Each structure stands twice: as structure tokens, then as C-alpha cells.
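Handing you this structure, nothing more for now.
Only one protein chain is missing from this complex, and each of the others stays in its spot.
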Amino acid sequence: MEHANTTVTAAAPAFSSRPEDLAWFILLLPLIAAAGIAFFVRKSNVLSAVFSIGAVLAAFFLSVGLFITFGIGGEATVTTPFSWIHVGDLNVNLGVTVDRLSVLMLLVVTGVSALVQIYSIGYMHGDRSFSRFFSSLSLFTFSMLGIVLADNFVMMFVFWELVGLSSYLLIGFWYEKPSAGDAAKKAFLTNRIGDFGFLIGILMVWAATGSVSFAGIAHKLGADPAALGSMASIAGLLVFCGAMGKSAQFPLHVWLPDAMEGPTPVSALIHAATMVAAGVYMLCRTFFLYQVPAAWPGPLSFLGSISALDIIAVIGGFTALLAALIAIQQNDIKRILAYSTLSQLGYMVMAVGCGGPDAAMYHLTTHAGFKALLFLGAGSVIHACHHEQDIWKMGGLWSKLPVTFRTFAIGTAALAGLPILTSGFYSKDAILDAAITGGHPVLFGLGVLVAAMTTFYMLRLVIVAFFGAPRTEAAGHAHESPNSMIWPLIVLAVPSVAVAWLPLGDFLSAHFNPHFHPHEGGGIFGPFNHAPLAATFGTGALLFGAAAAFHLYWNAPKDPLPGQLGLIGRAMKNRFYFDEIYDGVLVPLHDMLARLADWFDRWIVSGLIIRGVHGSTELVGRALRLVQTGNLQTYTFMFAAGVAVVVMIALKLK
Amino acid sequence: MSLTSLLLTPFVGALLVLLVPGNYRVIIRLIALLTTAVTAIGAICVFAAFHPGVADFQFEQHTAWIPAAGLSYHVGVDGLNIGLVLMASLVAFAATCVSWDIERQPKLFYILLLLMTGGAIGAFVSLDLFFLYFFNELALVPTFLMMGLWGRGEQKNYATFQITLYLTLGALVALTGLIALYGLSGANTLDIVVLKAWLAEKPLSHQVQALIFPLLLFGFGTLVGLWPFHSWAAPGYAAAPTATAMMHSGVLKKVGLYALIRVTLPLLPDGLAHWTPVIAWLCLGNIIYCGWLAMRQRDLALLLGNSSLAHMGFCFLGLASVSVIGVTGVVLIMVAHGLLAALSFGLLGHLVKVTGTSDMDKLGGLLRPLPFIGAALVAALMAGCGLPGFANFPGEITVMFGVWKTLPGFVVVAAWGGLLIGGVYMLRAIRTVLHGPVKAEFARVEDAGCWRKLPFLVLLGALIYFGVNPGSLVERIKPAVAEVVKAATAKSPATEAAHTPTATAMNTAH
Amino acid sequence: MSAMIQAGLQHYLIVSVLLFSLGLFGVLARRNLIVIYMGLELMLNAANLALVAFSHFNANLNGQVMVFFIITVAAAEVAVGLALIVALYRKRSTAHVEDLTSLKY
Amino acid sequence: MPQLTDLLFYGFAALTLLFGFLCVANPLSRNPVTSAMFLVLTIISMAGLFILLHAFFLAAVQVLVYAGAVMVLFLFVIMLLDLKEEERRKLRKFTVGLGAVAVAAIAGILIKATLSAVPLAAGKVVEGNTKPLGVALFTQYLLPFEILSILLLVAMVGVILLSKKELK
Partner (left out) sequence: MNYSLLTVEILATLLGVGVLLADLWLPASARKLLGYVAATGVAILLTYALGSGAPADGTAFGGMFVVDAMSNYFKGFFLLATLVVLLMSIESSETLVGYAEYCALTIFAAVGMLFAASANDFILMFVALELITVTFYILVSFSRGRLGSLEAGVKYLILGALASGFMVFGIAFIFGAANTTNFYEIAAKQAELAKSPIFLVGLLLTVVGLGFKIAAFPFQMWAPDVYQGAPSTTTAFLATGSKAAGFALLLRVAFGAVPDITAHWSRLLLGLGIVTILYGSLCAIPQRSVKRLMGYSSIANAGYLLLGVAAASLSGGTAVLSYLGGYIFTVLAGFAVINVVVNRTESDDVSAFAALGQRSPLLATGLTVAMVSLAGIPPLAGFFGKFLLLKAVAAHIGTDKMFLLALLVACVGVVLSIYYYFGVVRAMFWPRNATDLTPIAVGGATRLAVVLCVVGVFYLGICPNALVKTAKQAFAGLNVPATAAEVHTAAK
């Protein structure tokens, strides 16, 4: 199914002067930086930072160039100059996709990455593994860019795994802390469960379409939507499993909060802005898989016309709700943000499920900006409070950390979706709109509810941490962070507001729907014109959430909610016991099987069989040699008896 | 460099070492190092000079040896073994490097190591099956002596005898199969090329093939640690000195698999078809069961040993597919795993050397005092759970692609085993050995010095090279695999019916 | 008396077999080395008888030559054997097989 | 009408077997000297059988060499070692029984086989005199004869070596 020009066997890279080949440079620059740091300038902190930031900045500017060339009016192109594995009908190339989706994502990834790295100069100052940090960040950036640019499933899977690795390395950055090591392990393994499904999904799609390249599969499915046969929906869901892992969707969401064990810049970059968005990006990239009619194999035929997308939407919605509920009762500043991230990711996935990949991508983009901002802000707070993360031990920070406070407030507003002013409003609106137009009223309601809760818990955070009186001495003596940390906050605050006025939504919609025409009456009030229901409900939710937060937390000495919510509150606080369920069920199950296998191997295979054979052989030997009594009479008797027997047998043969 | 000179280099080296008096330790070490270096360079030259895209044997040499018994010396490389030869020589070089610290009887040690190297290379390049067996067995005594003399642990004796007896039994059963092939085919030769041509004319009956095949499967399978004949491997490697564990788990273990592919695919297609389901089930025993075993190990050496068995499961899975893609994947894994296993055991050896134990409960936080070894170990363990970027990944994924069309259910289970179970124990190893607070007694242990990194860098480099650019191997492997798979599937109508998609896939590949 | 048929080859052979069996029984049942040795002599003699009988009934003198050899060999064997037994007796003061079990299992 | 030779055959045969029996399994005495004496008698009876078979020379040799030299050797050794009657340790009936079974089995097989024996040259008689035997011995059978001489030399050396008092 490959296009003729993609079956390139000669490995000669054809770097022509085509601008899309710049994508290769964007991809490789961070890798070169990572390798350079690891092998050559490990000893020098300054050089490490320079390498890393230089590479990512260069990549960023190249991305801007690409965005200008291709994002605005360019054609989608795929270049595949390298044959990676080509055997039989398995043909895997290394190629890059340059289209609106990927160039936008390139911008997000390189942009946030650059800012986070600059921020890290201050944040990680004095850490003895400073250069390792930058090396790992560069490696991550490389892997993430690989996902973005991948033009086929295998390559995406490769970078998918590499992203998992870099995330593992960064979560476990402070590996001497046992909790960091555990969290890293958990993140990797949970992701692996998703990858397992992803891989099987890839195999199914390949077996049915004979190709692993996105273009090839899309082409085949375009020509024959039933190519996947009865497994169509299953394959889609399996591929979605990958997204479930990376984007931390229920039930694989448990790793993300723990991942906050990593340094805060890592949380901002990986676990808020980019890596966790990879799942959503992948769903958008492979959206063609989900546009085929629903089909289920025999045993699952009762699902009828329920499509994979419907299930995805429900999972996304449920994740959004669940995470929001948990976020309400968290006290750790980073955990609140982490659950918020989960919730927003659920939002995006729901959007994809409702048939709005453009909305999802839109929200992904805006969310990347303001969530990175929030995390970096939180990092600044933590840094200022001497690594105190409990919001109930802060308070009154607004005056002591003015810049941090202002930018954090902007981020909060954007996350809450303050109408007109913030980017979050537009993207959230697009999602709610997609839920309605996609025919999912229940999910729409759920979305509104989650929006209200989002406002509630974010304001709770802001009120408790920044207002009132300092609750601890550390909070009382807090100082504003150094400039290298402040400037990225300011820069990130800009898109949280400014993106609001760019026609990003239309830009993306045009990618997914060639026949898309921008809505009449666009502009900053657009949503109220063409999606009044969504805009109104969204605004209403915001107001409701804000009111509740102010009512409950303004000047509250401690959290009043647990007393009111009782058991549910405790469940929320304990994250609905998901970790306990996993620790109590899934892990022991595997452990039990392993124990069983080990027992079997130890006692049956090695013990009973091997030692048994060994022992019985030796025993037989010992017994048999007793025949040799040393007594001549025995010998002569054996001799004579032997003669008799042998002769008799021999004569029988006659 | 001709294959014969490549093959003879280690033996000549061994002879030279023999002639040096035992107390000239440095000279002995240098000779050994030089010998393996020359071997490795020679193998690289052969690899580079090998023409990809050609199915025929290259660098062939043929001499009559015992005409009375129809045996001849016949060496050559094609896609199936070219990568293995390269891998074997690289591992041998690395193994020689890490043995620098052998203090007790270094002369004997290096002689044995060089014999082992020669045996391994000889087994891979021999096209006369007699010599394949011959060279494989040649490495048995060195294994035994090295484990006994320089091995470690309380279970050393038991493990040494267990591994020796198991390997002998396996090799003998396989030999029985080969001899039966020799006798029953009537070709009066064990030359694979002649046998293939002979059997193409007069194939053995289905019953005979079904009788001989299990002998080869279980015989060679035992050499590879096919479940349930696996229990020698982990304790054996745990007890073996570093270089032996590297050579054995990395190189010699592959001989069995290589021989299975080399012999059964072209010569016993019906037998293979008959026994494919059994192989498929047994390979799950390796992937899942041995994975579980690895999960339970408290000793890093045992963990690595069991994980090595789990990897072999993928090879059997690929073999069971009898498809070009699957078998190509098997060869890829064999090369990759050889490098990986050697790397892992080499690093483990360093760990044991500086800490004195491989008990994971006693270790912890070693990444701090051992930045290089620790990082390399992370890389090795990650490669072991199938991380892209290392050569294992392309192999495993190719196997899964190759098998999917015929045995999807098995692929699902295998993927679970490879991705999940593999991940669990590998990460647990990293967590307990490298992460966490460093223990006081290990705070000052020594990392690998400047040039001591060389063996690990060589192996790691090769792993990454083939991981990033598997095409360089695949292009060499593919034609030969296509050839044997064609022989395996074209033979009997029954087999062809079962693998039609594969067969057509193969045709389109041309 | 008519039942007592003419003594033929088989008669001699049966005598020979019986003598052989007697010798064998002596070897198996007796415990004195010298007596065992006598049993062995009986066995050799039985063979001699058979050979002579065959020689006679086959009209082939070679059998008798063979007997000659056997007698000589037996004499040599007896000489060596008895010397050995004497040497053993000197060392161990026994000629009883049950006492000769230092080499066993 | 039975001929004399037949009567003699039965007589000698019976004697041979009887003495043989008494030699190895004398119920009354287990004295080696008794055994040796009965062995002599057995051999002499056999010489009678030899004569019936026209093997005159062998009969003579049998008496001279066997009954004479060999038996003297036996007796000499018995006397030298001062061997008494076998001590009456507990007679292991089980062993003897097993031995008897084995012997019976072998005897059965052999007798069954002898029943198939046929004279290959009925009527023709060769005389076992000194001359024809000597001719055969020194022509056709010269080689074994010479080998026997080596054997005797070996035996001689061996006997001397073994029976020498220990030298230090």
C-alpha cells in the first residue's frame, strides 16, 4: 500500500533544499545536544546549559520558520528518506510528517521546552547533576519531537517508548529519594500497559491494511472503510490504549500524580504540557482510524453501533470528572495541578471522542501554555518556600512573590476559562461545542460540571496559597525567584492571553476537514455567536465555581470541605483509593503468578525433576554397585546365571 | 580475511599463550587481547565485505576431511550466520577485556577463553553439521573448567555440573537427530548444502521428519534453554565467571537456535510443521514463565539469566511462524541478544567485583558511586525490556509482526511478557540496585576506569548501531532467510496451506 | 537290558555335560579356593572328554590334539594358580573366598 | 546284547560321575584332601573312558600328568598350607540352592544341545596313538605348541615370583 516513492531501500538521505527537510534538523538538534552533553561537556554546567538551550532555541526558531512556511497555507507533506526495516511485507521507513498538526505541535514542544530549560537554570542551580538534567531534557525533547514528526506507527511507537524512557529518567532524577525511584518505575510500567495495547493495535492495523505508515493506512481506509473487518473498533481501542497510558486516562491515570516526584520544571514540561499531550496528539494524528464504521467481532457484537470513539469519549469524560473530584481535596500544590492536568487531558480525549479532534488539539495547545505556566509558577512558589508544597502551609504570598502571583493568576484564569480574555475559554468552548454537535448531551453536562469544578479547585489553590496570612515561617520569609525563573513565567503568560485572538481553532479545523469554512462572525466574541450554548454554560460554570471557592476558602484557616463531605471527601482525598486497588489487586496478581512459577520451578522442576533424576540416578548407582559384593561366590554365581540367561535368550532368537 | 583464518585466529592465540610461561601475565593478557581484537576486526571486515541481497553462501571454503565417513570441512557465511559471527567476535573481545583482573592461573583462563571463542565462531561458520556439533562441544570443557576454577557462589559445583550435563545431553540428543538425518536420508553426508540438494530431490517421509525433528528441537532447544529444559541457565550464569557468562549466554547459547534454523527449516519442513504448535506453546513457557521467575529473583545474576531465557522465547516464537519476517526477526534477536547478554553479564561482573555480591537486597543506590557502570546497566536493562534504540527492539518487533498473521494469540501473550513482565523485573532491578540511597559500604566503590569502559562501549555501541540502523543487518539476513523459508514452506502442500499469507509475502519481497 | 542301548556319542557327551555341571557346581558352592580350583579342573576335564568323544566319533584326530593342549594349559594354570593361592595364604592366612572382600562395591 | 565296551562305558561313566560328585560335594567330608583324592579317582576313571574311545596316548597323559603331577601339586599345596576341613560356618543353603538352580539350567541347556549331536564319521575309527598325534602336533599344530612353550615359561617365571618369600 506504500506509495512508490516511499519504498526507498537505498539509505542515502536525500537532503534536498526542500524546506520540509528542516524538520530533520529540528528533530536531531536536541539529540545532538543530549549526546554532546553526555559525552563531552558533562563536567561543565554552563556548557551543558548552553548546548541544551541553544539546541532547543534553534529548533524553536526553525519550527517557527516551518510554521510560517507550511502551517499557513502549506500542503501536508511526508518525507521518507530512510528505510529502517524492510522485509517481506513489513516496510518501515523513518520519515517525517510536516503538516498543520505537526508544525503547531513542534512550536508547542520546542517553545515550552525552551522556556522550561531557561527556567531550569535558576531552579536547578546548584544541583550536582545539573548537566545530566539538561541532557535528559534534551533527550526528552528529541523523543517528543519524534512522536510529533513520525509518519508511521512503528516510528511513533519507537519515540513513544523513548518518551517513556526520558520521562522515567526525569521522574527518577533524584533517584536517591526512594519515592522518586518508585514513581519513575510506576510511570514507566503504567505506560507500558498502554503501549502493550498500542502495539497489538498496530499489528492488527498492519495485518489488515498491509502498511504501517499513516498515509498508507489512511489511503487504504479511504478506499475501503471496511478494510479492518470486524476488528475495526477493537483495533481503534487498542491504539487508544497507547494514548490512555501516555495521557493518563482512567484507569491508567495513577502514575501522573506520582510523577510529580520529579523536579518541577519536568512536571511543567513533560507532565503538563507535552508528553501527556502525546496521547491526544496521537489520537488526532490517527483520527482516520476512528472514522470507519463501528464493527465488533462476534462475542462483542452486542455493542452494535457504539463506536470506538464513543467509548473514548466516555473514558475521557469520566477521567475529567474523576480527576477534578480528586483535585478538590488535594493539599499538595503540585498534586492539585497534576490532577488538574489529568482532568484537562480527559477533556481533550473526550473532545476527540465526540468527533472534535480540532477542539482537542486546540485545547492541547492552549493548555500546554497555561499549564506550563502554572507549574513553573508552582515551582517558583516551592522554590521560594524552601520546598514546601502543602498549600495550607503557605499563605499571603501575593505580596512577597509579585510576579509569580500575577502570572499564576493569569494561568489560573486561563485554566478556568475566563471568557474573552484567556485562551482557555476558547478552547474549552470548542470542546463543549464539539460535545453538543457530536450528539453527546450527557458529556456536555459533564464538561460543564468539570469546568465549574476546575474553577473551584484552582481558586481554592490561589486563595489558600497566595492570600490570607502566612501560615508558616517559611512562607513568611519567601522571596521572589531569580530572573531566569521569572522571565519564562512572563513569556508564558503571554500566550495564555494572546492566543485568544489567533484563529487557531479554524486553523486546526481546516486540517481535519478540507471543506471547512471559518464561521461567520468570528473574532473574540465568536463563541457567543456560533456556539452560544457552550459559551454560556461555560461562563456560568466559571461563575458558579468561583463563587463557591470564595465562599468556602476566603480566609479559611483550614479546609472546611472534609467535614462537610465526610466519606466522599475522604475518598476524594485518597484519590478514590485507586493506588490501593492497584497495589492490592493487580500487583499481587502478577506477584502471585510469579510466586507460583517460582515455586513450581524451585520445587517441581529443579527440585523434584532435576534433583530427583540426579538423586535417583545416583541412588541406582549406589544400589547397583552393591551387586559387586567382592565375594567370589557371588561373582561366580552371577557368571553362571549370566551364561544361562544369555544362552537361553540367544537360543530363543533362533 | 578468509573464514578459515578467522576461525583459526583464536586457536593460534591459544597456542601462543600456551607457549608463554605462566608468570608473564601481562604478555599473556596482551596476546589474548590482541588475538580477540584481530578476530573482531577480521569479523568486521567480513561483515563489511559481505554482499547484501545475495542468498548464496559467501566466503565459502571446502575441503574433504574424512571421506571415509562422508565428512568434510566446509565453511561459509550467509545471512543467517554473518551477524552471529560478528557478534561472537565482538563479545569475545569484550570478554577478554573484562578478564584483565583474573589473577589466578591467567594462562589457563585465557587458553580456555580463546578455545571457547574459536569453538563459537567455528560452530557458526561451519556448513558441515558435524563440525557445527564439533565446535559447539569444543566449548563445553572450557565452560566447565572456567566455571569450576573461577566461578563464584555456594552453588558453584552443582551449577557447573548441571550446566555441563544439560548441555551435553542436549548436544547429544541433537547429534542423534543429525546422525539420524545422515543415516536415513541416505545422502551419506552432513554437509548442509549437499543435504539440502539431496533432500530436495528425495524428501524424507512425513513420519521420519516428525521423528527426527523433536530430537533436534529438544536437543538444540536444551542448548538454548527452551522451556522446560531451562533450569541450567540462570544458576549456571550466576556461578560462572564474567567472561564465561558473557560468552555462553551471549554466543554459545545462540548456536542451538542457529542450528535449528539452519537445519530444520530447509531439511525438515514437514517435521517443523508438525511440531510448530508445540514450539509455540513452549516459547510461551520461556517468555511468560521465565519472566515470572525473573520477577521473583533476589539475585541480579539469576534475574539476568532468567531474562535471557525469556528473550530466547521470542526466538522460538519467530521460528514457529515460519515466515520471512518472523525468522528475520529471530536472527536479529540472536545478534542483539548476544551483545546484550554479554553487556549485562559484563556489567554484572564489574558490580560483583567491586561490591562482592550480586544479591539485590544488599545493593542499592549504586548509580551515585558508579556513574558509568550504572548508566550502562540502565541502558542494558532497558534494552532488555525492549526499549527502542537498542538492537533488541527491532528484532522483537519484527518477530511480532512476522508471527501476528499466523499466531496472533501467542503474540498478544508474548507482547505482554516482553513489555510488561520484562519491564517489571528490569525496572525493579534498576530500582533496587541503582536507585535509592547509597549504602555506606558501597559509597566509595570504584567505577570503571578509563579504558575499562572499552568493552562495554563496544557492546553498547554495537547494540545502538544495530538498534538505530537494523537495516544493515536485515538487508544481509533477508535473502538467506527467504531462501530457507521458501524451502520450509514450499515443500509440503499442508505447510503451504497453513502459511499462505507468509508465502505470498515472501514472493512480493522479491 | 535292551533299553541299555549302545553307548554312542550322545552318551559320552551327556557324561561330559554332567561332569561339567558337577565342576561348575563345585565352583559355585564351595568356599575353599583349592576346592574351587578342583571344580575348575573337573570342568576342563569334561571338555576333554567331549573332545575325545567327538574326535572318536568324527574320526578326527585334531580333537585329541586339542585335549593335549588343554591338559598343558591346565597344568600351567594350576601351577600359577596354586602359587598365587600360596602367596595369598602367606599374606592373609586364609584360602576362604569369603575372606577376600577387601575390594568391593 | 550289550557289548563289553558299553558295559565298560557305563561303569566308567558312573564312576567318573560318582567320584566327581564326591570331589566337589562330598556330604561326609569337606576336607580338601578328600576332594583331591576323589579328583584323582575321577581322572583315572576318565582315563578309562579315553581308552574306550581309542585315545590311548591321552589316557596315559591323563594318568601321568593329571593324576600324577597336577594332583601331587594340589596335595602338596594343601599340605603346605595345612588346610583343614572347611570351617563349618553357617552353610548358606540359599546360595547353594541358587547355585544349583544355575547349574541345572546350564546342564539342561547343554544336554538338550547334545541331543542334536550326530557322529560325523560313523564306523571310521582313528587310533589315538603316539605317532599320529605327534605328527599332528609337530606339523599342523606346531604353532600352538610353541606358544604353549612360552606359556609354560611364563608359568614357570610366575610361580617362582609368586612363591618366593618376600624380598626386601
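Labels for the chains are A, B, C and D, by order of writing; each one numbers its residues from 1.
The rule is simple: contacts are C-beta pairs under 8 Å (C-beta built on N, C-alpha and C of every residue); 3 or more make two chains touch, one makes a residue touch a chain.
The shown structure was predicted, so the numbers you read here are calculated from the model rather than taken from an experiment.
Asks: So which of the visible chains would the left-out chain be touching?
Replies: Result: the unshown chain touches A, B, C, D.
Asks: Have a look at B:Leu8, B:Ala180 or B:Val413 and name the one touching the chain we're not showing.
Replies: Selected residue, touching the omitted chain: B:Ala180.
Asks: For the chain left off this view, which of D:Leu64, D:Leu80 or D:Ala113 is in contact with it?
Replies: Per the contact definition at the top, the residue touching the missing chain is D:Ala113.
Asks: When the complex is taken as a whole, what residues of chain D touch the one chain not shown?
Replies: Touching the chain left out of view, chain D contributes residues 109-110, 112-114, 116-117, 120-121, 140-144, 147-148, 150-151, 153-155, 157-158, 161-162, 166-167.
Asks: Name every residue on chain B in touch with the hidden partner chain.
Replies: Output for chain B: 65-69, 130, 133-135, 137-138, 140-141, 144-145, 148-149, 157, 160-161, 164-165, 168-169, 172-173, 175-176, 179-180, 182-184, 186-188, 208.
Asks: By the contact definition given up top, give the residues of chain A that touch the hidden chain.
Replies: Residue positions of chain A that touch the missing chain: 617-618, 620-622, 624-625, 627-628, 630, 632, 634-636, 638-639, 641-643, 645-647, 649-651, 653-654.
What we mean here is this: only the chains that are shown with their structure count from here on.
Asks: Can you compute the centre-to-centre distance for chain A and chain D, using the mean CA position of each chain? Integer Å is fine.
Replies: 102
Asks: Could you work out how far the Cα centre of chain A sits from that of chain B, in whole Å?
Replies: 36
Asks: Two-or-more-chain contact residues of chain D, please, as numbers and ranges.
Replies: As it turns out, chain D has residues touching two or more other chains at 95, 99, 102-103, 106.
Asks: Indicate the residues of chain A shared as contacts by at least two other chains.
Replies: Residues 633, 637, 640 of chain A each touch two or more of the other chains.
Asks: Can you tell me which positions in chain A touch chain D when the two form their complex?
Replies: 633, 637, 640-641, 643-644, 647-648, 651
Asks: In their shared complex, at which residues does chain D touch chain A?
Replies: Residue positions touching the partner: 95, 98-99, 102-103, 105-106, 109.
Asks: Across the complex, what residues on chain C touch chain A?
Replies: 24, 27-28, 31, 36, 97-98, 100-105
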